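With one protein chain withheld, the remaining protein chains of the complex are depicted in position.
A and B label the chains in the order they appear, each numbered from 1.
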Amino acid sequence: MRLTIPEQEIMSPGHLACQGCGGSLAMRYALKIFGKDTMLTIPACCWAVIDGPYPYTAVNVPLFHTAFETAAIMASGIKAGLEVQGNTSTNVIAWAGDGGTFDIGMQAISGAAERNDDITYIVYDNEAYMNTGIQRSSATPHGAWTTTTPVKHYKKGPKKNMVEIMAAHRIPYTATASVGYPEDLRKKLERAKNTKGFKFIHILAPCPTGWKTDPRYTVKLAKLAVQTNIFPLYEIEDGLHYKQNMKIKERKPIKEYFKYQGRFKHLPEDEVSYLQDQVDKNFEILSLKFE
Amino acid sequence: MAIKFQKSDKPIKIEGAHDMPPMPAALGSMLFNKTGSWRNVRPVIDYDKCIKCFICWKFCPEPAIKIVDEKPVIDYDYCKGCLMCVEECPKDAINEELEGK
Partner (left out) sequence: MKKTMMGNYAASWGAQLSRVQVIAAYPITPQTLIVEKLSDIVADGELKAKFIKVESEHSAMAACIGASSTGARAYTATSAQGLALMHEMLHWAGLARLPIVMANVNRAMAPGWSIWADQNDSLSQRDTGWMSIFSSSAQDILDSTIISYKVSEKVLLPTLISFDAFFLSHTVEVVDMPEQELVDKFLPPYKPEYKMDVNDPRSFGALTDEQYYYEFRYKMQEAMDQAIDVIKETCREYEEITGRHYDLIHAYRCEDADMIMVTSGTIAETTNVTVDTLREEGHKVGNLQIRYIRPYPKKDILAAIGGAKKLAVIDRNISPGYSGIFSQELKSALYNEIDIPVRSYIAGLGGRDVKIEDIKDIAYNALEHDEPNDLIWKGVKK
């Protein structure tokens, strides 16, 4: 028997994630790598519900639910509380959705990154406010339908580049990852676990409910996002050294990725080709940074 | 004394405030919540075709696929029927069966 990710399971089944939830897959991987000596703080996001209602929990590590905008600082506070009591080993993870990271949590994450607080910030990005019913966030990609960007008025303008923003803080470690590639994610989680200071991991976590997809395609889409260069896998050391983790020999057209998703169904041909152009340009610029 | 955390798959009995900690601190595991009832299609592993690559295990978001005697085994108490395992199986070794037939 040869397993490519650790066999230990820390997260319990019975949790409240929708069928095929990319976010719950991400948590399962994160806990496998970080292990029992870990504490989580989770702001308002799907995971505030997924873990289960009072008096239950599914993560089997200490978890402090916190206010929407406070994931990063709550983790910093927890870490400080532990350290001052002599515990320097426990991993503290801020685990937030894209809304809590790209939008309302921006101030706290920037503060914690600038102080280089010794925490790991993981955003499981499902590209909208899914828990409140699929409203657009600044992580929603151009072209997508959400309940606040109806098809007649779909999201215009690019997704905020959170990774670049974090890299600009010159934090020790920044990485992108996808639930479609758990072996790559594993390496990044291990790297974060063994690095001092502020670590930021951006995990693409497809959401069947919000993306209007069949739950069976979550991993397929998480892979396609990478294979189309929509969501390239790379890591950045000290905000300066860019390394591509998965080279795509022949990138697939974004149409391949779009066709499984109801949220892009309304897009006219010219918009799709505009977006294809954008994806290619973005990747070209990014490629220049790879060492 | 803190109320002990119950690790079993049984629901927690709370009669009133005196059974509760001062703050909403969890007392038990979500294991009590048998999400298998959500499923309308059941993935069934055909062990004749299975090559034990554990890709199905790897991608189960619950996790509801266990490794038993070096084989992947679906725990139908918790499998929600997303069918990601069916989709990702490289040998088409997982079949779909409608529930309630």
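Note that a contact is a pair of C-beta atoms (placed from the backbone, for glycine too) under 8 Å apart; a residue touches a chain by one contact, two chains touch by 3 or more.
Computed from a predicted model, the values in this text were never measured in an experiment.
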{"item": "Neighbouring displayed chains - absent chain, whole complex", "value": "A, B"}
{"item": "Identified contact with the non-displayed chain, of A:A75, A:A177 or A:A192", "value": "A:A75"}
{"item": "Positions on chain A contacted by the hidden chain, ascending", "value": "36-39, 41, 48-49, 51-57, 59-67, 69-70, 73-85, 90, 107-108, 110-111, 114-115, 117"}
{"item": "Footprint left on chain B by the chain that the document does not show", "value": "1-2, 5, 14, 16-17, 20-27"}
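Operating definition for what follows: only the chains that are shown with their structure count from here on.
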{"item": "In the complex, chain B residues that touch chain A", "value": "9, 12, 14, 20, 24-35, 38, 52, 54, 57-64, 67, 70, 75, 77-78, 80-84, 86-88"}
{"item": "Contact footprint of chain B on chain A as seen in their complex", "value": "1, 3-5, 7, 9, 11-17, 19-22, 24-25, 28, 51-52, 54-58, 60, 182, 208, 214-220"}
